[in-house]
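A single structure is presented below for examination.
With one protein chain held back, the other chains of the complex are shown just where they sit.
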Amino acid sequence: MKRIPMLTAAALLAACASGPTDERPRVSDAEIDRVTAVLKRDFHARGQATMNRVDLDAVQRACNLYNDNPPAELAKRLEEAQLKAIPFPSGSLVGDWKRGERIAQSGRGSMWSDKPGVQEGGSCYNCHQLSPKVEAYGTIGPSLAGYGKIRGASPEMQKYTYGRIYNSKAYSLCTQMPRLGHAGTLNAQQIKDLVGLLLDPASPVNQ
Amino acid sequence: MAAGPMKMRATLGSGYTDVRVLMSHPMETGQRKDASGKIVPLEFIQNVTVKLNGRTVIEGQISQAVSRNPVFSFRLKGGAKGDRIEVSWLDNKGETNKTEAAVA
Amino acid sequence: MIDRRRRILKAAGALAGGLAAGLLKPVLAFAAAWNKEAFGAKTPADALRSIGAAAAAPSKDILIEAPQIAENGAVVPIEVLSNIPGTKSIAVLIEKNPFPLAARFDFMDGALPFVKVNVKMGESSDVRVVAEAGGKNFTATKEIKVTIGGCGG
Partner (left out) sequence: MRKLTCGAGIALALALAPAYAQKSIYADYQRMTAENAPTELYELAGEELWKKKQGPKNASLESCDLGQGPGVLKGAYAALPRYFADAGRVMDLETRLLHCMMTLQGRSREEATKRVFGNADRASEFEALSAYVARESNGMKIAAGRSHPKEQESYELGRELFYHRAGPWDFSCASCHGEEGKRIRMSDLPKLDDPKYVRPLMATWPAYRVSTSKIVTLQWRMNDCYRQMRMPEPAFGSDVTVALIHFMTVTSEGETYRGPAIKR
């Protein structure tokens, strides 16, 4: 799986050509801190969306600081730390693709308007094509149609796929994909079910 | 909310008078659930009447399939500035409302 | 006035009881003209039968302007014009809606057989228009695809 497309320097240059105001200026650590301070002043907690969500971790800070294009050495170091923190379950990671499909379809979870706790929502179709039969898919991320058919379901592929869903930043630091396990949006069983959706030969993704 | 405001515009077109009327109405289908999961009861306009200078020229019957806050356009033959147009509606709960406008 | 209503009721195939109720409550008189049977019909065929239009001949003189594809079924604009001389009424049916008959308009002297209205569509469907002129019924259809169904709201 390749890196999810993101704001590249080329895209920014192209954007600059169309108008004077759309260039993202480089920001300093101090400016990032100033934005965080403004967010802390202007936002309030609502439901499960508590104010600590405004605080930045090292990954977010690096991506903000370098316009999603951090130096390779820094990216590698942070990716490794993210990878090390993924609690991989033992045994097969291929869950129930039918439950996985429901999770992939739902956009619920982690919003102030959602019930607290883990919901059945991975928002996967918001950004990815999965089952070719489902036409309402987004294009922010790459198409995952045929994901398992192409790659097989070896233990290594299971682990990679699980990890990629749990914490995508462990593989590509500034990907736009949320860290669904790390953020507490999905639990281990739900991620396994999504792995099932992607890898199970019977899953609609692989038809 | 049922009988909210109405708004109408009647303008002289080429050979006809164009009547556009807006109605505030929820047009509930009886299928929708509210935030607490309860079914919102059926509530919709059933009859729409258009009068020109006091005489009925269009009688409409509509169902809950008409969208919330209904917008209708009608065309009346000929017409002259100052002609009085009146549009009224009646819903399944017996609520009613009407509006009047002069052709401009 | 009463003659007028009688004619509508007859055309609409409503029950005589409705007429009596209408006469008793003059303010709400036009309520009686709502064709409960036709609007309650669950198939296009039943609805057409209820408005006396079971046999309608296809006509190119009924013009339906509507988007080929609607982004949201909660609001689908439909514009209908009949060029058939002497058109007295226009009915709009959304064939795949739970209750297909969406609207019916009677046009008297002074009105053109034209209407534009927003309707809800639960799913992609043919929209059928039936025009009545000179005691005969004519029909035309147009398919409208719907991305997000709109009967819930």
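Labels A, B and C are assigned to the chains in the order they are written; within every chain, residues are numbered from 1.
By our rule, a contact is a pair of C-beta atoms (placed from the backbone, for glycine too) under 8 Å apart; a residue touches a chain by one contact, two chains touch by 3 or more.
Since the model is a prediction, treat every value here as computed from it, not as a measurement.
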item	value
Touched by the hidden chain, restricted to displayed chains	A, B, C
Residue touching the undisplayed chain, where the options are A:P25, A:P87 or A:G117	A:P25
Residue among A:A85, A:A136, A:I150 or A:A202 that touches the chain left out of view	A:A136
Identified contact with the non-displayed chain, of C:A66, C:V80 or C:A111	C:A66
Residues of subunit C in contact with the chain not shown	42, 65-77, 79, 97-98, 116-118, 120, 122-124, 145-153
Positions on subunit A contacted by the hidden chain, ascending	5, 7, 11, 15, 18-19, 21-22, 24-25, 27, 31-32, 35-36, 38-39, 41-46, 49-51, 53-56, 59-60, 63-64, 67, 110-113, 125-127, 134-140, 169, 176, 178-179, 183-185
Missing-chain contacts mapped onto subunit B	1, 4-5, 7, 22, 24, 26, 31, 67-71, 73
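Quick note on the criterion: only the chains that are shown with their structure count from here on.
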item	value
Intercentroid distance (Cα basis), subunit B paired with subunit A, Å	48
Cα-centroid distance, subunit B relative to subunit C, in whole angstrom	15
Sequence positions of subunit A contacting 2 or more other chains	none
Shared interface positions of subunit C, touching two or more other chains	none
Parts of subunit C lying in touch with subunit B, wherever the complex brings them together	4, 8, 12, 27-28, 30-31, 33-35, 39, 74-76, 79, 94, 97-99, 101-112, 114-121, 150-153
For the subunit B and subunit C complex, residues of the former touching the latter	16, 27, 29, 31-33, 46-47, 49-50, 52, 55-68, 70-77, 90, 94, 96
